[in-house]
Each structure stands twice: as structure tokens, then as C-alpha cells.
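A single protein chain has been removed from this complex, and every other one stays in its place.
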Amino acid sequence: RIVKVNTAKLIMFASIFYIASAFIIYFLEPETFQNPFIGFWWVMTTVTTVGFGDYSPVTVPGMLFGIFLYLFGIGLIGIILGKVVDSYTYYGRLKMGGEL
Amino acid sequence: RIVKVNTAKLIMFASIFYIASAFIIYFLEPETFQNPFIGFWWVMTTVTTVGFGDYSPVTVPGMLFGIFLYLFGIGLIGIILGKVVDSYTYYGRLKMGGEL
Amino acid sequence: RIVKVNTAKLIMFASIFYIASAFIIYFLEPETFQNPFIGFWWVMTTVTTVGFGDYSPVTVPGMLFGIFLYLFGIGLIGIILGKVVDSYTYYGRLKMGGEL
Partner (left out) sequence: RIVKVNTAKLIMFASIFYIASAFIIYFLEPETFQNPFIGFWWVMTTVTTVGFGDYSPVTVPGMLFGIFLYLFGIGLIGIILGKVVDSYTYYGRLKMGGEL
């Protein structure tokens, strides 16, 4: 089944979700995540499941928020990465002359 | 093919599986995972494949249990993340007026 | 399209591939991976993309073998995790009384 979600609204929702998450983790653990940009870097590193481990929460609230991000942020980025894959495919088709 | 598993039972089974895994890794390596919550944090970090590396087993039994989690926990979280994606999609459809 | 590969042969092929990889990385970097079991732990941590970073290659041959594992080991574990998901689904169906 093809997921039909309006791409512009999805990107807007996801951007708000990830930026809000960056501020939340900065609020929960300012000593680990020294500013909201570090928080945003950690959020994106987490939801894409790269997980470098250069920053990771050390308090119970921070870890609980991390587990929340695992469940809801990873699913959301999965939809977005699926759209990136679709656009690569679309680009590839255009270059090859539009075979469907 | 659409995976048809009762969502409530799935979440119950997964919760028990992950909480039991937290106690098992705490039991196997109490010096690395100082309490069952740290164990749960590590289990969720592992099965989502984020893998920060802030905690990781250093003994043979702990590593063997880790490899077991790779194989069975990752597959299970995959089903759950698929359901999260479905619910985002469902929410997106509702907001757009129920197009199918 | 449903991937039709004989499960028993697949598991045998994958086991040989991962165990051989463990010995290869141990051979390439014995100072990092002190024994083949540590090599096996690193191989499984890598191909599932968990990547704790407790062990990682530091020489050019080790890194090149790591990149090879990224490309071929991750695809292979993807097929196996897909089969684990299928068996969870099958188990879920059995418990619910075999709805299809």
C-alpha cells in the first residue's frame, strides 16, 4: 500500500517535531546538551538511528525522552527517508527518459 | 502482504519481552548495567539499532545475549515501528479529510 | 514481490559468512579484535547497524573490510530479520486462531 501523506505538511510537522525535541532535551539535560543546536544534532543522530554516542542522556528523564524519540521519531524519519528514496527514483526515471 | 497482528497483544508481548531483557542483562552484567532501568535503556537503544555505546556488554554471556537481542528484538521493534508509521499515515489522512 | 529463499540454506550461508568475517577481522587487526569471538561480536554489531563503537577498526585494511561488511553483511541480515518478522507474524496468527 502506498503511503499518501501530503509531503509539504509532513516536512513541516517533522521539522516542528524535531526542533521541539531539540529544545526539550536541552531543557531536560542542559549539562549534557549545552545548547539547543547540540540538542538538534543529537535528535537527528538519534532518529536516523546513526547514534554516534558523542552525546547521550545520562538522567532518567533524558533517557525516557530518548526512548520516546526511538519510538516516534524513528517512525517519522522512516516516512521522510521513504520520500527521499522516491525522489531519487523519480530523478533516475527522468534522466532515463521517463520509463514507468 | 499486510502484516495482521493484533496491536494491543503485540504491544503487550513486546513490553514484556523488552522489560524481561532489561532484567536479564542486569542479571548477566550488574557491573556494567547498574540497575534494571539502565538495562532497559540499553535494550531499547539496542533493538532500535541506535546503539550509542554509552553502555555495552563486556562479558561473553552479555555479548551473546546482545546478539540474541540483535536478531529477535530488532525484528520485533520493526513490526512496532511499522505500526507507528501506519498511525502517522492514518493521522495524516484524517487531517486531510480521509482520502484513501 | 515476496523473497523466496530457502530459510535453512540462508541461515547456513549467513552463519558461515559472519563467522568467516569474524576470523578475517581478527586476522586483519588482532590488536583491536583480541580473539575471533570479539571479532564475531563486532561483525554482528556492525551488520545489524547497532554499531556500539566499543570496537572498531583503526587500520586501512580493517576499515576497508568494514565498508565491505556494511554493503554485503547489512543486506544479508536484512533478509534474515525479514524472516524473523515473518515468524513473529506467523506466531501471532497461530495464537489468534489462524486468520489469514
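Should a chain be cited, it is by its letter among A, B and C, assigned in written order, with residues numbered from 1 in that chain.
Everything that follows uses one rule, which is that contacts are C-beta pairs under 8 Å (C-beta built on N, C-alpha and C of every residue); 3 or more make two chains touch, one makes a residue touch a chain.
Predicted model, so just to flag it, every value in this text is computed and none were measured.
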Where B:21, B:49 or B:89 are the choices, the one touching the absent chain is B:49
Across the whole complex, the chain not displayed is touched by subunit C residues 1, 3-6, 9-10, 46, 49-53, 56, 58, 60, 63, 66-67, 70-72, 74-76, 78-79
Could I get the residues of subunit A that touch the absent chain, sorted low to high?
-> 2, 37, 40-41, 44-45, 48-54, 80-81, 84-85, 88-89, 92-93, 95-96, 99
Where subunit B meets the chain that is not shown, the residues are 49, 51-53
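We take it that only the chains that are shown with their structure count from here on.
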Note: among A-C or A-B, over half of the B-C contact pairs reappear in A-B
Averaging C-alpha coordinates per chain, one finds the centres of subunit A and subunit B separated by a number of Å equal to 18
Cα-centroid distance, subunit A relative to subunit C, in whole angstrom | 25
Do you know which subunit B residues sit against two or more other chains?
-> 49-53
